[in-house]
Every structure is written in C-alpha cells, then in structure tokens.
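Chains shown are a subset, placed as in the full complex.
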Amino acid sequence: MAGAGMSADVDSGAGVGAALRWSVERDLRLALRSRSELGVQLMFYVIVVTLFPLASTPERMLLATMGPGVLWVAALLASLLSLPRLFASDFADGTLEQIALSPFPMPALVFGKILAHWLTTGLPIVLLAPLLGIQYGLDGTALWIVTLSLLIGTPILSLLGAIGAALTLGVRGGGSLLALLILPLYVPILIFGAGSADAVRAGLSASANLSLLGAGLLIALVGAPLATAASVRIALD
Amino acid sequence: MLEVLELAARRGDAVLFRRLGFRVEAGKMLVVTGPNGTGKTTLLRILAGLTLATAGRVLFRGEAVAPGSPKLRAECVFVGHLPALKDEFTAEENLSSLVELSGVRPTASQLRAVLSEVALDAQRALPARVLSQGQRRRIGLARLSLLRRPLWLLDEPATALDTTGLALLGQLIARQLAAGGAVVASTHQTLDLPPEHLEWLVLA
Amino acid sequence: MNVYQFSSPATFYPFAGWLAPWFAWSAALLAIAGLWIGFAVAPTDFQQGEAYRIIFIHVPTAWMSMFIYLVMGFWSVLALAFNTRLSAMMAQSLVPTGALMTFIALWTGALWGRPTWGTYWAWDARMTSELILLFLYFGVMALRNAIDDPRRADRACAVLTIVGAVNIPIIYFSVQWWNTLHQGASVSLTAAPRMASIMLIGMLVMAFAAWFYTIAVSLWRVQAIILERERSASWISALPGLAGALR
C-alpha cells in the first residue's frame, strides 16, 4: 500500500464506458429522485403545445398547418428551459470540479450528462408528440415524420444546448444569455425538423430534411461533448 | 513527489505570487499558510490543474505535467471549499458516487465502515441537505479515507470540524504520510501532527 | 526575425500601427473607385432600373459578413490550441466589424427586397440564416461582456465562435438547398460570370474596399485591446507618447 502501490485506479483510455455509466446513472437517479420530475417536463410540453391554439384563432386547417411547427417550437423551448439546470447545480456544489479532476475522460462524463438530460427531457417529448399531433389534426404520415424528426432532432438540441449551458456557467445573465447563444444554433434544426413534416404535407419527400438532421446529429455527437468539456474547464478556471 | 518551479499567479491586476518554488517529498506534508487572500487557494487549484498558472512549471514524480493531465488526475485528490455533495442524495449515496467518480468501486460494507469511522452511522440515510456543516465535511474525510491516492491537495480541511473531527483528520493524514503519500494543505488552524513530517510554506 | 515574434503583443503593437493606415487609405481609394463605377459607369439595369445599384453595397458586405466569421474561427482555433493571447485579441477585434457588415447586408437586402420582391422581409432561408449570423455576432459580444476575466472570455468566445461556424455553409448553400426567393450565386470560379463585366468589376472593387477597411479597423482595434489588456506591462509604459497617459 505504500508509495508506488498507491497508483492510478483507472487507465485513462479504458474509462469511457465506466465514465458514461457513472454520469448517466447518477443523473437519472437525481432526476427520478423527486418522483414528479418527469411528469413536470411532460406537463410543461403539453401546456405549451396547448397554449398556441388558445392564443391564435383555432381553425382546423390552420391548426394542421401550424401543428409540426408548434410541436417543434415547444420541444425547443422545453429544452431551453431545462438547459440552465444541466450543469448549474454541479457547478455550484463543486461536483463539476471533481468531474474535471476525475481520471475518467471528461468528454465521456459530459456526454453521459447530456444523454441523461435527453432521456429525461427529450425522449418524453418524442413519445408524447404523436398524441399531441393528433390534437392538431395531423394525419398518419405527417405524424410519423414529425415524430421521427423529433427523435433525431431533440438529441441535437441537448447536445448543442450543453455547449451553451457550459459557456454561461457562473456568468451573469445566465438563462437569457444561454438562450441568446443557443437559439441561433437551434434555428436550423427547427427549420429542418418542422420542414420535414411540411414537406410531407406538401406531398414531397421528407428524406432531404431528415438526412440533413441526421448529419447534424452526427456532427453534434462528435463535436459537442468535446466543446462542452472544454467550456466546462474554462468555466472552472 | 511534487516539485514546483518558478510558479507565478496573477489574478486581475494583482500578482499573488511570483517565482515560487518548493518540493514535497513522499511522506511529507506541506502546510500552506498566510493571511487571507495571499493565494493559498489559488496555489492549490493550480496544483490540481483547475486554474492556469501565469508562469512556471509543476513536476510530478520528476516529469512536467500539463494542467489537467490524465496522470495527475489519476494520482491526486483535491478537496476544496465546495463539498461536491448533492443535496438530494443520502450521505452514503454521495460518498459512493464521489468515490466511483475517482474510478474506485467501494463495496457496501466498505462504505458503511468508513461512514462509521467518521461518525456518520446515524446520518447514513439522511439526504445531504439536512446534514450539519460539520457532517458535510466529514463525508469529504470519508472519501479521503477510501481513495488511496499518492497526493492529497486539501484546502482548509479543518473548516467546520469539531475536536473529534480534527483528530480524525490528523489520523487520516498521518496514515497517508505513513503509506508514503504526500499532502499539501492550506490552513489557518494548527493541526495535531508530528512536526518532523511537516514543511511550511508561508505566503504573504 | 522569425514569424513567431509577431505572436507577441509587444512586437505586434507597433507593426499593426504601421500597417493600418496603408489598408485604410487603400480602402478609401477603392471605395471611391468602386462607388464611381457602381453609380456613374455601370449602366442602368433593363429589368430593375436604378434599384439594382444596391448590389454594390449589398454583395460585398454580405461576402465580408461570412468571411470575417471564418477568419474569427481561424483565430479562435489558434487561440484554443496554442493558448496564444494575440490570436484571441485578433478574433475579438473582428467581431464588431463582422456584425456591422452583417447588419449592412441585411439592411440593404431588405431595402432592395421592397422594389424587387414587394416586401422588405420574408422568412427565406438565406435571409434567416444571415439574420442568425447577426445573432451569432451579438452572442459573441454578449458572452464577452458577461465575463470579466479577459483570458476566460477569450477562451469561452473562441469555443462559441468555432461552434457557430457551422452556420456559414448554411448561409452560403441555402440558395441551393432550398427553393428561396433569393437568387443563387452568379459569381463563381468555375463558371463564366453571368452578369455584365463592368458590374462585376464594380462589385469586386467594392469587395476589396470592404476587405481592406475591415483589416484597417481591426488592426486599430487590436491595438486598443492590447493597450487595455497589457496596461501593466513594462513595454507599454515605454511607448512614446503613452508614458504620460498611463500615469
């Protein structure tokens, strides 16, 4: 147990799996600790989606036209609203310091957190979208396409959002600054996402939009954890 | 084990220290003291790789290490002002989560043993939110006890601890030194340790 | 003298001061020439009448708005990879000009849209993505303002800039990827230009004017940034004419 015996417990390359497991498991456990958490996310989404027809004139044709857009904007806002919490509490209580000092590779730890965020905020939205879409009078294909586009798109929202959340850590103007930084990046996703369903409704193929979304997801999957980890380190300095 | 060469730190317009150099051998503890605001915390964060130094180098086991290098991260443990506790988790969950983050998977009985070592038996299943200030710090002590790392960096470890807590901290440090580890700690209080193991660095 | 010396603010400061006026004067001359070609030499367009002359402002600023962002991205990569102070300052110095160019492109585009498309604004892909570019510039400025430690702000802004760079191809290719109101590229390296050559020349001259203006302004701005950041360094107090100003 002396001197050289007390060496590294993890060799840095191999730790990716363990790192992922640690952060996903921990964040899911935290999210589920207050049993209402998941329900609240869903309720928020439902309420926002419900608000729109309330605020504009509820004509059936118009509703179906607005449908995909509203589902997407609501998803985007739900993501935006939950993002400030992604790192804030870990930052305030010092966990983020320990994450930066862990022998596990930091992008993997960060990616785990993002994954947990998506599982608790994005996935429920995707699952709920078909139901809400019916309320808007969307038909079979459009419904299916908008759900698929949300399934591909919402992870991008979480991934990009994480960068913004990390950049605005400990910075004044938090929530709104985050929105300002991230919304411009969200807009293309919104356009492709809502556009895919519009294309279908217009009798065209959604595949161009969806494959652009898919490409976006790939890029975000590779780039975002690295950028986020770098931003977190910057925030800790 | 740790050597520091020509280290300098500037925060804003203020130069905290410049051309700082020292060595910490295995089995020794470096106590960093000095008035408030002289850079003790900053020094420890630089050593841990959290903050960038303005100039200078840190050698670990004779090799220069970049801030946040995997090698350093695998061999040192940093306990700062912030306890890294989740209010929603129980004391035990917090401890096991923190230790696992360092790559060690403790068994349930290990966790229980070390929690009773720091006198948190009764608080094991309480959420950290309701723990007293000292009880929160004790979870940090339990973590130190479970992680076998050659280098400890402790920022004011005595904060909020009662007399038995202080004694416990002394024991842990003594055990670490006896096992050939090294400790760098900042403190304003006097720790009860054999003076031959201590070296002093006074910032001013 | 090697190139790396220029990455030190102390060396770069006088060099920038020497260089900037050259670019400023060239920019002024080119702008005069370009405007003269644009408004006096180039013929009236048979479709659009005089309104088309906005092109001599619109297109160069639109180009610069994207180009400046790419240059910022380049400096940001350098700043993050090598932790060099000067490249972060260069990136910082470009932001306001980039925002200005974007704003002018948007503004002139909107003005132009009124006579040609009958509306100032439409949510067309190119316009929207150009608007996003403006928001990106604003985002970088807002982030910098929100962080007081300049070194930390440098690195945070660098990350944001690099991430935001994905928008540039979207702007550029938007006319190809979607059916847009906006017209496609008419200047290309691979195909013969589709517009009257005098118009093309005017546009290119104006583009160079905008480019040189950007360089001059950002050199001056980088000097100001250096002065502000390094105010406690000894070489600054040794600068002629500044010794008194800095106490």
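First chain written, first letter: the chains are A, B and C, and each begins at residue 1.
Basically, a residue touches a chain if its C-beta (ideal position, glycine included) is under 8 Å from a C-beta of that chain, and two chains touch if they have at least 3 such contacts.
Source: prediction; values computed, not measured.
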* Quick one: state the whole-complex stoichiometry, one entry per label shown. => A x2, B x2, C x1
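Keep this in mind: only the chains that are shown with their structure count from here on.
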* Structure fact -> chain B to chain C, mean C-alpha position gap in Å, rounds to 48
* **Centroid spacing, where centroids are CA-atom means, of chain A and chain C in whole angstrom** => 32
* To do: Specify, in ascending order, the residues of chain C that touch 2 or more different other chains.
  => 149, 151
* Of all residues in chain A, which are in touch with two or more distinct other chains? -> 237
* Structure fact -> Touching chain A in the complex, chain C uses residues 80, 125, 128-129, 132-133, 135-136, 138-139, 142-143, 146-147, 149, 151-152, 155-156, 159-160, 162-164, 166-167, 170, 177
* Structure fact -> Seen from chain A, its contact residues with chain B in the complex are 1-3, 5-12, 15, 18, 22, 26, 29-30, 33-34, 89, 92-95, 97-105, 233, 236-237
* To do: Would you tell me which residues of chain B are touching chain A in their complex?
  => 26, 48-52, 68, 70-71, 73-78, 80-89, 93, 97-98, 100-104, 147-150, 179-181
